[in-house]
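Here's the structure we're looking at; comments come further down.
Of the protein chains in this complex, one is absent; all others appear in place.
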Amino acid sequence: MILIQAPFLNLQAILDGLMIGAIFALVAYGMALAWGVMNIINIAQGEFVILGGYITFMVYKLGFSPFFGAPLSFAFLFILGFLLYKLIVHRVVDRDMFISILATFGISIMIRQIMNLIFGSQVETALTGLGTIFLFDHNITIALVKFSSFVIAVAGALGVIYFMKTSKLGRAIRATAQNPRAARILGVDTEKVYAYTYAINAAICGLAGSLVVMTYTIHPYMGLPYTVRSFMIVIVAGLGNIPGVLASGLGLGALEELSAYAFGTEYRIGLVFLFLVIILVYRSKKLAKRREYLK
Amino acid sequence: MTNILEVNNVSKFFGGVRANEEISLNIKKGSIVSLIGPNGSGKTTLFNSIVGTHPIDSGSIKFEEKELSKMLVHEIPPLGLLRTFQQTKIYGQMSCMMNMKISKKVSNSYKRMFDKLPKELDDEAEQILSFVGLYEKRHLRAGELSFGQQKLLELAMALMNEPKMLMLDEPTAGINPTLINGIIDRLIKINDKYKITLFVIEHNMRVVMNLAQHVFCMAHGKMLADGKPEEIKNNKLVIDAYLGAS
Partner (left out) sequence: MISDKKELIGFLILLFFGIFAPIIAPSYRVQFSELWIFMVFASTWNVQGGKMGYNTFGNIIFFGLGMYVCASTQIAFAFNLSDWTAAGGYKTFVHSIPDYFISLPIGLLFAGIVSTAVALVLGSFMLILRGHYFAIGTLGLGIAAGEFATTVDIWGGGMGMTVPVWPKIDGQDLELFFGVGMDFFFYLTFILFLFTFFTLKWLYSTRFGLILTAIRDNEDKAEAMGIPTMRYKVTGWLFSAFFMGLAGGLFGNINGYIEPTEVAFNGATFGVYMVLMTILGGKGTLWGPIIGAILFQLFKEFFWTYFLGWQLVALGFLIVIIVVFFPEGIMGWLRERRPEWFGEIIDKKARLAQVKININD
């Protein structure tokens, strides 16, 4: 089988996978944040990523290096996330989770279609002009842009984690995640916390998107796979398990690359969704042995 | 007098917590038995263990000679064993009458699952609701009932299912004290007239004294003592357990 016969190709796939996995992990961390603090599953997660990509793409189109787009994407999505919270999301936070799923689904459709109208439906990428390094006698190629996006993604994740641990807002967010009622009683403005959490999540996605457009491609309809990937990562790792989320993100990236390599790239997206189902069913069956179910 | 329920060395651990440790008890058919013990002693866990809400870690549970510990939750009520919940579980958006009608014990075979609900079911439901005092509220949505009223509805639903044995988790908690005598009377009647064995978790000692023929006391996950109500009332271990000395 192909996987066994070509060790370098496998290694290549794994390396590429880890590098893109860092981006997945970043997006998953954002989703875990929104989910853990506000108990909403943000279906628009992927659309935030793609939108972030388009912002950076526009920067690139204006003649600048896409790397300057990263902070811009971050800031733009932060503001957008904040606005969306104040306009729509705050109305669904306390309700049935399906309501929040549907509401964010509606938001995702709107963003997706607006992007389609503004940017068109062709696939885009932003060139960074970074080269490639070759290892093992040209058997392994590492695109420097992929490597740098890996570094930025990891740095971004660590940055947000550090912010969460040390800043006043970060601690307020963590307190609210553990017990919103208690936090409220102790004087934490939960509405503010929720708004900033959603905004930070959007910003993280924006940053991830800028990395995606640099290293791969974007397209208005490519959002949902990112949403699904982050959902998968969160349920595999568990909501509060940050190192787990990061590790699972990397793992998923590697798994995806290997599968795309083994089965063919046209199956890639389908496989992502299939993995989701497999993970869910596997987890459920394991819990069912203890006569429990996924809550 | 045969034993309708035999619990033998049942243990259940949650992580490091020994919720049930080597619990053994037997309940005679047709009796009224009470399970008491301070909060956290593992009473509800034992109930959950018996009816299959979670698997047990060791031991055996026999209901009328049938082993329950490997069965799934929905396989146990057809055998004639039902339980009610401490935090009431009812069908909130459906009316009390519908709650009752769906509780009737019927076949779930593919042939029978599409049967229409017979008219006689209404009469039976009304009769039982009247028995527990909920007749006037029978058309209200179950979710609109107060906590205590929901407890009565749960009891009524259980009776509708014609059980041989009923496990009640704090049936009088949340009930208006003026009604408790009525409830005690009802429970005695259920046992006496319909020959339903009762296994009741209770915190209200007055209820225990007036209702139970035999009492089991748990503490810290273990069976502490058992005997007639009067004996248990004066048992030093039991008193210490409640007052927190042990």
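So that you can tell them apart, the chains are marked A and B in the order they are listed, and the count of residues begins at 1 in each.
Simple rule for what comes next: a contact is a pair of C-beta atoms (placed from the backbone, for glycine too) under 8 Å apart; a residue touches a chain by one contact, two chains touch by 3 or more.
Everything numeric in this text was worked out from a predicted model, so none of it was measured.
*Asks:* Tell me which of B:Ile90, B:Ala125, B:Val200 or B:Ala219 is the one touching the absent chain.
*Replies:* B:Ile90
*Asks:* Out of A:Leu9, A:Ala75 or A:Ile101, which touches the unshown chain?
*Replies:* If we include the chain that is not displayed, A:Ile101 is the one touching it.
*Asks:* To test your reading of the contact rule: which positions on subunit A touch the chain that is missing from view?
*Replies:* So the residues of subunit A touching the missing chain come out as 41, 88, 91-92, 95, 97-99, 101-103, 105-114, 116-117, 224, 228, 231, 235, 266-267, 269-270, 273-274, 276-277, 280-281, 284-285, 288, 293-295.
*Asks:* For subunit B, which positions touch the chain that isn't shown here?
*Replies:* With respect to the unshown chain, the touching residues of subunit B are 51, 53, 72-78, 82-83, 85, 89-95, 98, 101-103, 105-106, 108, 110, 112-117, 130-141, 144, 148-149, 152, 157, 161, 176, 179, 181-183, 185-186.
Heads up, the rule we're going with is that only the chains that are shown with their structure count from here on.
*Asks:* Using mean CA coordinates as chain centres, what's the subunit A-subunit B distance in Å?
*Replies:* 48
*Asks:* Along subunit B, where are the residues that touch subunit A in the complex?
*Replies:* It is residues 52-55, 72-73 of subunit B that touch subunit A.
*Asks:* For the complex, give me every residue of subunit A touching subunit B.
*Replies:* Within the complex, subunit A touches subunit B at residues 289-292.
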